[in-house]
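As you look at this complex, bear in mind that one protein chain is not there, while each of the others sits in place.
Right after this comes subunit A.
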Amino acid sequence: MSEEQIKNLEKQFEERIARDEKIEPKDWMPEKYRKTHIRQMSQHAHSEIVGMLPEGNWITRAPSLRRKVALLAKVQDEAGHGLYLYSATETLGVSRDELYEQLHSGKAKYSSIFNYPTITWADMGAIGWLVDGAAIINQVPLCNTSYGPYARAMIRVCKEESFHQRQGYEIMMKLAKGTPEQKEMAQDALNRWWWPSLMMLGPTDDVSVHTEQSMKWKLKRKSNDDLRQQFIDQTVPQADLIGLTIPDPDLKWNEERQSYDFGEIDWDEFWQVVKGHGPCNKERMKARVGAWERGEWVRDAAMAHAEKKQKRQEKQAV
């Protein structure tokens, strides 16, 4: 194809997206569109998979059977979400093996929030309430994104996600109404998860590199700063309601903006964690790669069994 033909195709492609048409796997697409989607969708899938680890830590120690079944179901949902997203990514012509390889070698990123430790039961509450809350704010606009398989996966994810946030908030509410020690535990979890949750919505608009192109392709519909403000405005009253305090002395209602003003985010910490120096980066990768390697013989045995069974069937058919 000549450069001019490609330019022409690209123009038609952008017009289709502008008209709100969906792009499907076999449609022509610019190489940059394919690459950007593989990167974002696989990062999203990796985040779901690694996101199981901090919570998996508490399944066996949940304080009641009710809490245990809920947490187990939530973690299972995250596995499911990872799988929806991996298979949607594969429609762009990348194999599952390549995607795993990128995660395990550290080439691909996942959400840096999962590199923080879960040291008390209240962390399960804080994660559901804040981390899933922030994730929902990020994900809802993606139900309308331009790439069909991604949009369809996100619709399913969003439908399932709201139970995650509710179960987290309920945990926090119960602890906040409990003994002074329990309330303190809830407050401590909020103190530790608040700032990382704000960072989770991404760097500020002035330094975010992908925003403009992503907006065009509907990979993003609101800027990071707008999403963050939305998250803060929605979460602060929820904290007030259960008597917990947001750990930000500069947080103040701004009557004029009809929004909360908030304090400075420690972006150095964010970049440290992104670069691999968070409290649990190594531990998470070790757990993930270990699980993959220890499962190898099971995958091989299943494949060998399937092949043997098929051969036997073919023999009988003759």
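The rule is simple: a contact is a pair of C-beta atoms (placed from the backbone, for glycine too) under 8 Å apart; a residue touches a chain by one contact, two chains touch by 3 or more; residues count from 1.
As a convention for this text, contacts and distances are computed from a predicted model.
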Omitted chain (choose from "Phenylacetate-CoA oxygenase subunit PaaI", "1,2-phenylacetyl-CoA epoxidase subunit B", "ABC-type polar-amino-acid transporter" or "Thiazole synthase") - UniProt protein name: "1,2-phenylacetyl-CoA epoxidase subunit B"
Given A:K32, A:K282 or A:K309, the one touching the chain that is not displayed: A:K309
Contacting the left-out chain in the complete assembly, out of A:K26, A:K107 or A:R294: A:K26
Missing-partner contacts on subunit A, residue numbers: 24, 26-28, 73, 76-77, 80, 83-84, 87-88, 90, 95-98, 101, 152-153, 160, 299-300, 302-303, 305-307, 309-310
